[in-house]
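Complex shown without one protein chain; remaining protein chains in place.
== subunit A ==
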């Protein structure tokens, strides 16, 4: 009886590991696009790789280099990136009671709190499987994301003028692909259009980097104004 249960548990665990590695490979490989776009936005190969290692959260990294590519300073890039990184705090809040980690392991594991590791962990029925999903996804994305960032950065720095390859257009497409799943919600479409309009209106009259940060204000305003309507 208990042997059958152990078999079932091992089977569940293997399934979670397999799914996690699949997500890890699919996500890690697109580190190549970050690497290529990082060097074309003016970072060195070493800086691009350092960002994947230290920042390790895709949307934040793309935002940082997006601000650089449109002429903004590195600090406004970092600030925009940090605003996008705030969602990882909410992921951490959801994960904490499920992972049940001690203080030291919490701090050591924090870097792995990203979209994918959260998604592969929070749906699991038991602590053991939550941890399996979180660590296998987080670590496989981490290793491959960094490896492919390096390969993309080396590749991107050897091709000459990135505009000839349309890589400046690829940045916008990458942002749209990250945004796409959220556009099923009509409210998000409205907020997105308002934010884009505010940013474009500010471009001619403000320093580079400011328009995107100002769009963060649109999110704040919308969050306050939409209170009455969106309460379930």
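General observations
As a working rule, a residue touches a chain if its C-beta (ideal position, glycine included) is under 8 Å from a C-beta of that chain, and two chains touch if they have at least 3 such contacts; residues count from 1.
In this text, contacts and distances are computed from a predicted model.
The chain that is not shown carries the UniProt protein name "AzlD domain-containing protein", picked from "Acyl-CoA synthetase", "AzlD domain-containing protein", "Putative ABC transport system permease protein" or "Cobalt transporter subunit CbtB". Among the residues A:23, A:39, A:84 or A:129, only A:84 touches the chain that is left out of the figure. Within the entire complex, the positions of subunit A that touch the omitted partner chain are 26, 29-30, 32-33, 43, 47, 50-51, 53-57, 59-60, 62-64, 66-67, 69-71, 73-75, 77-78, 80-93, 95-97, 99, 101, 103, 106-107, 109-111, 113, 163-180, 182, 188, 191-200, 203-205, 208, 211-212, 214-216, 218-220, 222-224, 226-227, 230-231.
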